[in-house]
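A single protein chain has been omitted from the complex, and every remaining protein chain is retained in its original position.
As written, the chain order gives the labels A and B, with residue 1 at the start of each chain.
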Amino acid sequence: MIGYLRAIFEIASNTFKETVRNNVLYLVLFFVIALIILSVFVADWSVFARIQVMEDFGLATMSLSGLLLAVFIGVGMLGREISQKTVYHVITKPVSRTQFVCGKFAGLLTTLLINYFVMSVIFLGTLKYLGGAIHVSLIYAILLIWAEMSLVISASIFFSTLTTPMLASIFSLAFYIAGHLNDLLSIKFVEAKGSLYPALLKAIYFILPNLEHFNVRDNIVYGITLPVSYYSYAILYGILYTALFLTLSCVLFSKKDL
Amino acid sequence: MCAVFQKGPLVKRAAWHVPLLTGLCVAALWLTLLNTQNRLTAIRSKLWAPSSMSLIPQSEKIRPYLLGFHTVYADYLWLRTTIYFGSHFITDQQYKWLVHMVDLVTKLNPNFYPAYEFAGLMLPDICKDPDAARVILERGVSSTVERKWKLYYYLGMIYYRYYDDRQTAASYIARAAAQPNSPGYKLAGVAATLFKKAGAPEEGRMFLEALYVASENPEVKRYILGKLQGFSNSR
Partner (left out) sequence: MSFPAIEFKNVYKNYRKHFWSRQVAAVVNSSFAVEKNTVTGFIGPNGAGKTTSIKMLLGLIRPTSGTVRINGSDPLLPSARKGVSFLSERPYFYEHLSVRETLRFAHGLGQGYAKSGDADIGQALNAVELSGAADAKVKDLSKGMQQRLSMAQALLGNSDIFILDEPMSGLDPLGRRLFREILLALAQEGKTIFFSTHILDDVESVCSHVVVLSKGRLEYQGQLSQLLSQGQGGTDCVVIGLGDSEKKTLASMGCVVTKRTDGKDIIEIPAGKDPRQCQQYLCEKGLFCESMVKRTASLEEIIYKRK
């Protein structure tokens, strides 16, 4: 068991080094920080109070950065390994493909969590500097964004085992959009007539994750507190979907001819 | 290399229990996910929050910063308006920002007809704000928006229903009748009736006579003649 985990740790460390030395990471971080600072000016234009706008805008930016990181780094990670054949360096050792995928994910997630931690500190710092209060629901909202990001990253890794990096990027983007629009399906299949169409919509609703469960910005902006159980369930939801996508990725990758 | 597909003995299959265990794990994960999803949906539906208004600007002063995309932004704003209206209609029926949003759409895109129609039909009733509707519609009639006759008509109805000013209502409806693509003589009849009820029958009669002379349609002429006879009978 220790040996099994040690190989995952080695791959994760290597992936961490690779991601940290990737310029795209810093570009996205810079972009997000710029947007968080820009939100101060956007806040002055809005009908809402400045702090509320900053909270909303800052959280939205962090959520979007997860998508950017998934598309630019997550998809390329596995796809590039396969196309450039650096995967041979690892798979020809006594390391299983499952260990490889898990190690890659763990390394990428660690880098991105550190990245998000930096973003969160800057976001909360800016908010505090401008007179806002750092209430616990903000922290919960950030945790949900981390859970969402982890899910999106695992989905992008899943897509990269299926197809080329270009198509996997498109699928990841479509997945993110569809996940956030999934809420509308629950309305649609109640209204829809017939038996096949509502059943199809219902199937799509339950297969695709509902990423709106991680979006609590409206509740924060309007001061409507959600119970702690909601946050626990949402984080569990994110972890379960991540585990599901990783399992499917491992299964697909183990069948793949390299 | 020749493209020949060669058949050979089957490769030894992997142990059967591995795919079975994997399938069971995936199924268990899935069921737990469905359960969690249902719980989340249940909690959220009880603690519903309206959609955030953070990206709704205070005024049209944002226009220069939209870099020429003010009409696109107006379209986005209109979508948000309809969603805002719909979500509040089925919940609390409080429309705090509705007037502001409709007003902003028409300021950013003065030719955006649906916003004017919404203002004329819905704002006086649901927001209890005929003044706001009037201001927005008056902005519309001075622009180059299509179906302008409807804007005049809505203005006429606002003055009639909410301000009890039949003369002004009649003059707006008369202007609606004179617009291209309007129902024409039917509106003229309404205008004339309103003039009469406002105590200015002469104005109504003059309006109908001018319309009679201008029209070349015998049906229209017959209708207007009938209305004019009504004016004569009531003298």
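Assume contacts are C-beta pairs under 8 Å (C-beta built on N, C-alpha and C of every residue); 3 or more make two chains touch, one makes a residue touch a chain.
The structure displayed is predicted, hence computed values, not measured ones.
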Hidden partner chain, touching residue among A:Y88, A:F117 or A:Y197: A:Y88
On chain A, residues whose C-beta touches the chain left out of the figure: 3, 6-7, 10-11, 14, 17-18, 21-22, 84-96, 99, 257-258
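To be clear about the criterion, only the chains that are shown with their structure count from here on.
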Contact set on chain A toward chain B in their complex: 42-43, 45-48, 52-53, 56-57, 186, 206, 209-210, 213, 217-219, 221-222, 224-227, 229-230, 233-234, 236-237, 240-241, 243-244, 247-248, 251
Chain A contact footprint on chain B (complex, rising order): 22, 25-26, 29-30, 32-34, 36-37, 39-41, 43-44, 47, 49-58, 61-62, 65, 97, 100
